[in-house]
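Following this message is one structure expressed as structure tokens.
Note that one protein chain is taken out, while the other chains of the complex remain in position.
Chains here go by letter, A, B and C, matching the order in which they are written, and residues are numbered from 1 within each.
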């Protein structure tokens, strides 16, 4: 599968500066388990990025970041409210249930992937009425950018987070594509996180140019109490932690993360514009980050597949004959490949 | 902390061939989650190394490898028998309890770190007598090389594994330092694993030259049923798994793992010989792998610390005034540093 | 709250024969933890009732019975399919998640409380497509009678169970109101359980006349492997187990359970007939067991509440001004109280 691969942003290799940072980190006998200088520097770097003293914990996968963060917020008898298509609900083999000791994820619907305040309010009210028989409302998790490629605006986050906090819930953000959301919004990392009420962020880097690096970022360090033990007992404390910290330092350095995301988003926009112009096509969601959901005539989809372009057919109801597909761009997506795909689609239509 | 660091074998960086393999793996848009060619090749390579069709699952940490493997063997109501100083019992923040859903580790004593058959037999008999009130004997885990730097001989493993199997227990080996044991024994990987009755091996690479690579190796592939989901839900399935697989392929290639371990063991032997000759010194264990436990006069220990040599003081009873320390050598330990330490010790004595 | 209490069937005391059995069981120094003769007799009695050698395990609550049974069927990485309003999903504070170690309950909708085969098929297909990223289809749980007071017919159970088994799922029945379903159907306990494909039954007695007795019934005794340890470690193995076994023996004796359920169902039918005739009333579900869901004019509901009748207002959409309520009858419901309620409703209308 060569460069015509739009199946996911995790098919890309690491970008050059991050790989270079790993190579540079590979020298000397250094304290293990996070006692090294790079890990210390990461605390400072992340605090600058977020304009606040944060506690940042690198891990290797997004599932780990999400499940660890949610376990910190929700007791085993807690309810975690998420969008019904959230990665934590459908794509992590019940990792949050595992890490939390059995908390329950309660999925809320919404066509554009963004939880509606009314649905959250209703779910909490139901729990309150049920009392001890039901799980206790404990956490809200928002995916930014969403699973449908849309982006919460800061005021939308603030409204949901405010509602959550009225009821004592912690607020988590699954930022597997946080950088993609950031560059779309054109606002600061602080504005779309703690300034909008987010308590804990799963900050993604792997989909945006790292080998294997994500981080759990606590904006109130008191919330991170004992978190190190959670990370350790789940096998996510590396002995040579410097290799994770180095990736994240490079990620932040010179705004590499934003540049990477900007490119990915631009490629997705180009895909959307081009495919939207194909006869019989319909964009199924606003393209605000690096994912494109589009319905195309069956013949076009088949032609693209036949030409070796990689992407997923996606379940979507009410399209008649048309076939929905998902295309994902990354920092590594090349304009020539986008052009090739658009050309093939136009020709097939 | 420069090269005079003998605190652990995990303070070393990655060795050159493994880092090179990571760099080489960094090209192209490739299938994620283990669908790549390197991961496929790893299955073959490991099967050759172990002279049998194995199922091998790369993960990033030894804690993950151990806890996942034990969870596969022991139900939540199971007993896992280990040495009382085993890493799984004291150094993993209850990871096996977490991954297994609450199984109980039962520590057996033994001065040299090697479980005695009589103790295992007695523990199982106690459980059998207690019946439903006690946890069910489910697994035996052996650490190879042991926490005390000693090594089980194949016939010792076979005797313990045979006893375990008589009673229906699965047999796990924590091989964080498997290569060190191998080169000490001079036997094949198969002989000290499945040919001696081991069902599942946590194969370490990180302490022996990798950045971050361990593997769970099942010798009976039926035992690996659903293991992928355990790995996934614990956050240990990397999206860019090729970066783990690449490390392990390089690890096996040209017997790199054995060369690395041989060097580490040689450095430890040199340390043991030299320190054993210091006046007032006593070796506390046979030095069969890459760890040295030695009691030294307090003044010698203080002098070494003062000279900037890194190592741990180690709890050990009945030494009178003498102080026990642990020194660990790795593939990266340099003969010059060993000589410097021995020189400093001799001078202080 | 005197006898005008229709809030639930668990507000009733124990019925006389069951209380008498508890008193009779209270003599002598007897083997504990189920080694007593009554517990042995219960195995026989249950096997006769179900026309098959069963393994029956008494516990004190329905939540315990359900969660233990489901944990036996589903691994921690498993999916348990249930109706979206199932007691296990909404009323047990995530007990199944707790007992299973984090399995995921996936709720399927259906207006009448009975899972539809098409929905189950689709959910399994989704899981299959998602592979390792999603929980593994492991169990189906059916509530009989349902949360909406309706009853699955044997052929409906058989269809769902057949589908489940095609895909390797175990089939559980939450029979908190199993007796009520039985007498409605007029078929044998075997016909609505194992003959229709049910593997494990949570058999309720508490709502139908016991002090505190439920049972987990395995129809294939091999499925009950190690179940005793699950019961023990969850604190549900009584030392004086004879007091639970005695209740269940009395429950089966002379078909007490059926008589009790018949009375409860009859009272519910009388309520349904009477309330259905009130002006502006609408029955919201078929009344097939001992629960009545009915929409009434707000004034009627208020009048009943004012007159001291106990029942719940129930969430139900699309009723306009009308108010939905739930009334539950039990073995202890008296015809006079039903008449009084109906009289008050008629007068208010």
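The definition used in the following text is that a residue touches a chain if its C-beta (ideal position, glycine included) is under 8 Å from a C-beta of that chain, and two chains touch if they have at least 3 such contacts.
Only a predicted model underlies this, so the values are computations on that prediction, with no experimental measurement involved.
Q: Name every displayed chain that the left-out chain is in contact with.
A: Looking at the entire complex, the absent chain's contacts are A, B, C.
Q: Of B:76, B:204, B:274 or B:297, which residue touches the hidden chain?
A: Checking each option in B:76, B:204, B:274 or B:297, the one touching the absent chain turns out to be B:76.
Q: Taking the entire complex into account, which one of B:7, B:23, B:43 or B:90 touches the absent chain?
A: With B:7, B:23, B:43 or B:90 as choices, the missing chain is touched by B:90.
Q: Just to verify: which one of C:39, C:144, C:206 or C:265 makes contact with the chain not shown?
A: The missing chain is touched by C:206.
Q: Looking at the whole complex, which of A:114, A:233 or A:263 touches the chain that is not displayed?
A: Here the residue in touch with the unshown chain is A:233.
Q: Under the stated touch rule, tell me which residues of subunit C contact the chain that is not displayed.
A: Given the touch definition above, subunit C has residues 1-3, 5, 8, 10-14, 19, 22-23, 25-32, 59-65, 67-68, 92-95, 98, 206-207, 211-212, 229, 232-240, 243, 310, 332 touching the missing chain.
Q: Counting contacts across the full complex, list the positions on subunit B that touch the omitted chain.
A: Contacting residues on subunit B, toward the hidden partner: 76-77, 90-94, 97-98, 100-105, 126, 130, 132-135, 315.
Q: Touching residues of subunit A against the unshown chain: what are they?
A: Interface residues of subunit A facing the absent chain: 33, 75-77, 101-102, 132-133, 135-136, 226, 228-230, 232-233, 237.
Just so we're on the same page, only the chains that are shown with their structure count from here on.
Q: Please decide if copies subunit A and subunit C contact each other with the same set of residue positions, more than half shared, or with different positions, and reply same or different.
A: Because over half of the interface numbers appear in both copies, subunit C and subunit A meet with the same residues.
Q: Look at all chain centres (mean of CA atoms) and spot the one farthest from the centre of subunit C.
A: Greatest centre separation from subunit C goes to chain B.
Q: I'd like the most central chain, judged by C-alpha centroids against the all-protein C-alpha centroid.
A: A
Q: How many angstrom lie between the CA centroids of subunit A and subunit B, rounded to a whole number?
A: The mean C-alpha positions of subunit A and subunit B differ by 35 Å.
Q: Compute the distance, rounded to whole Å, between the mean C-alpha positions of subunit B and subunit C.
A: The computed centroid separation for subunit B versus subunit C comes out at 50 Å.
Q: Subunit A to subunit C: how many Å between their CA centres?
A: The answer is 41 Å.
Q: On subunit B, where are the residues touching two or more other chains?
A: Residues 229, 232-233, 237 of subunit B touch two or more partner chains.
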